[in-house]
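A single protein chain has been removed from this complex, and every other one stays in its place.
Order of writing sets the chain letters: A and B. Residues in each chain are counted from 1.
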Amino acid sequence: MANIISDETIEYVGILAKLELSDEEKEQAKKDMGSMLDYIDKLGELDTENVEPMSHVFPVHNVFREDVVTNADMRDDILKNAPEEKNGMFMVPRTFE
Amino acid sequence: MSAANGMAGSTAGREADGILNMTALELGAAIRNKEVTAQQAAEAVLSQIRSSEERYHCYVTVDEEGALMQARQIQEKIDRGELTHPLAGVPVAIKDNMCTEGLLTTCSSKILYNFVPTFSSEAVLNLQRAGAVILGKTNMDEFAMGSTTETSAFGVTRNPWNPEYVPGGSSGGSAAAVASRECFYALGSDTGGSIRQPASFCGVVGLKPTYGRVSRYGLVAYGSSLDQIGPLCKDVADCAAVMEVIASYDPKDSTSVKRQDNDFTTALVEDVKGMRIGIPGDYFGEGLDPEVKKAVLEAAGVLKERGAVVEEFDLSLVEYAIPAYYTIAAAEASSNLERFDGIKYGYRTQEYEGLHNMYKKSRSEGFGAEVKRRIMLGSFVLSSGYYDAYYLKALRVKALIRKAFDEAFAKYDVILGPVAPTTAPRLGESLSDPIKMYLGDIYTIAVNLAGLPGLSMPCGRDAKGLPIGLQLIGDCFEEKKLIRMAYTYEKARGPFSREEAR
Partner (left out) sequence: MAQTKQYETVIGLEVHVELATRTKIFCGCSTAFGGEPNTHTCPVCTGMPGSLPVLNKQVLKYAVAVGLATGCEITRNCKFDRKNYFYPDNPQNYQISQLYLPICRNGKVEIETEDGKKFIGIHEIHMEEDAGKLIHDEWDDCSLVDYNRSGVPLIEIVSEPDMRSSQEVIAYLEKLRMIIQYLGASDCKLQEGSMRADVNLSVREAGTERFGTRTEMKNLNSFKAISRAIAGEAERQIDLLESGEKVIQETRRWDDNKGESYAMRSKEDAQDYRYFPDPDLVPVVVDEAFLEEIRAQQPEFREEKMIRYKQEFELPDYDIDIITASKRMADLFEATVALGSHPKKVSNWLMGETLRLLKEKNMDPEDIRFSPENLSRLIALTDAKAVNNSVAKEVFEVMFERDVDPEAYVEEKGLKTVNDEGALRKTVEEIIAANPQSVADYRSGKQKAMGFLVGQTMKAMKGKADPGMVNQLLKELL
């Protein structure tokens, strides 16, 4: 395997992605990610020097909304699926130290 | 009394079987002609679900009560002459990654185990406006990540042709539901082959439309630049009719495209004379099952007999589509799935210490292994120091792939090839080696990268009796060419269904 994924990398990506892996999952993730990256490295065979990255396949542009209020109060709908709510707001673990 | 009931029951049974064997358009016509009511159709299909769902598990949610109520209301509208659409009253199944107001929408993930949307996706609304009866939500690979429907958090779906085999994925529930007559047609979504491959494995017709043809509003995103909703049907005519309903310009989806050519049923023409078919030699090389190869080339031969011009050519870059795809799809998915955090909806872990622990535990417990694998990969390829080497590189390769297709479509109307290298694998065979599983997407993935339409339809069976799929790929917004060619081939091929095969 050309791409060796370190424990630190898995730890770091876990922080970015907010995933907490068990030791077993971490070992698996190291292997999987390494082999996927080896596979992706195949793209390096292609010369893309003068190729513009293509994020949208079609040249569609300038899609706008007019600045007009279209939404009424839908708080009840918005809160319907909340695991915990209070006073019309979503309840989360405290964010201030 | 009891004897009469028995008689009625068996007659009803035969009638129900008759109904179940109809295509969506046939049923729609029977309802319009007052031969069948929408309630009868719904009852017939619900009874089929009750009897075969235990075996195949096509659905995450069956909305029996809702379906009967919709059927009654739609029949009233039909009776009043308010609904005249060819599909009015016909029951449909929706893949569980499309939001349906008031109906559980899980993406086959524990993290959305209890999520009830407060709005419906635009494609579903379009169906409802045409008088569709929504039966329920079909099983899928979790967040559409997979090719077998085995990554679902709610159990596997089995292939109606042989329950030991997978139905394909990620729209495996939709494909299996059509094949097992648990619905008359279904909606699926296709990010890298997720409509075409299960359609192929289950012997039904699936169409992945051009990117932008069908609104993505309400589709829970996996790879936003690749995702597209499309139909899975019993035949090509149904497919064209459903496309006519779901294709629409939607101002709520910035990537939706305004088109004047959504009259797909006009392409149901049995004529391919002079149409140019390109067969990419690189789709028929190493890794392709000889039985699949034979069936697909025979289908090409049939079209040639009908007057199409068939030519082999080199598409090139085929082996680069998968790594480019997995980079782009994983990157987009890692971002799209950040919103599942245990705050606004879905699963929240029971015990936690503080905010970040709550995030991590909810997500780690809520997502399955394949989803986590792709989120990790996607987060990595976007992270500081790797963005250019991986993500941007993949976007450049995507541009090259698009260019290769542009060159091909300068010469050909349609590209013809297999959908997948093999027929359906056995349950449990695929998940152990992800790269091997990803390789199964080799013929479908490039189509998504280039935003093109692709159609999958049965073209034979292998020695195990499993369906083989034929893929037709068109230039962007050339769905009608695909429909016309598929329709011509279908007429030549003759009926293809599990019932016919018996």
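Worth pointing out:
To be clear about the criterion, contacts are C-beta pairs under 8 Å (C-beta built on N, C-alpha and C of every residue); 3 or more make two chains touch, one makes a residue touch a chain.
Since we're looking at a predicted model, the values are computed, not measured.
Displayed chains that the missing chain touches over the full complex: A, B (touch as defined at the top). Of the candidate positions B:66, B:218 or B:434, contact with the unshown chain belongs to B:218. Hidden from this view is one chain, which touches chain B at 98-99, 105, 107, 112, 115, 117-119, 121, 216-221, 223-225, 251-255, 331-332, 334-335, 338-341, 343-345, 355-356, 359, 379, 382-384, 387, 391.
Residues of chain A in touch with the missing chain: 12, 15-16, 18, 55-56, 60-71, 73-75, 78-79, 86-96.
In this text, only the chains that are shown with their structure count from here on.
Centroids of chain A and chain B (each the mean of its C-alpha atoms) stand 24 Å apart.
Of all residues in chain B, those touching chain A in their complex are 114-116, 118-119, 211-212, 225, 251, 254-255, 257, 317, 319-320, 322-324, 326-327, 334, 338, 341-348, 352, 354-361, 363-364, 367, 369, 372-373, 375-377, 379-381, 383, 390, 392-400, 402, 434-435, 449-451, 476. Of all residues in chain A, those touching chain B in their complex are 9-10, 12-14, 16-21, 25, 28-29, 32-33, 35-37, 39-46, 48, 51-58, 60, 63, 65, 74, 77-78, 80-84, 90, 92-95.
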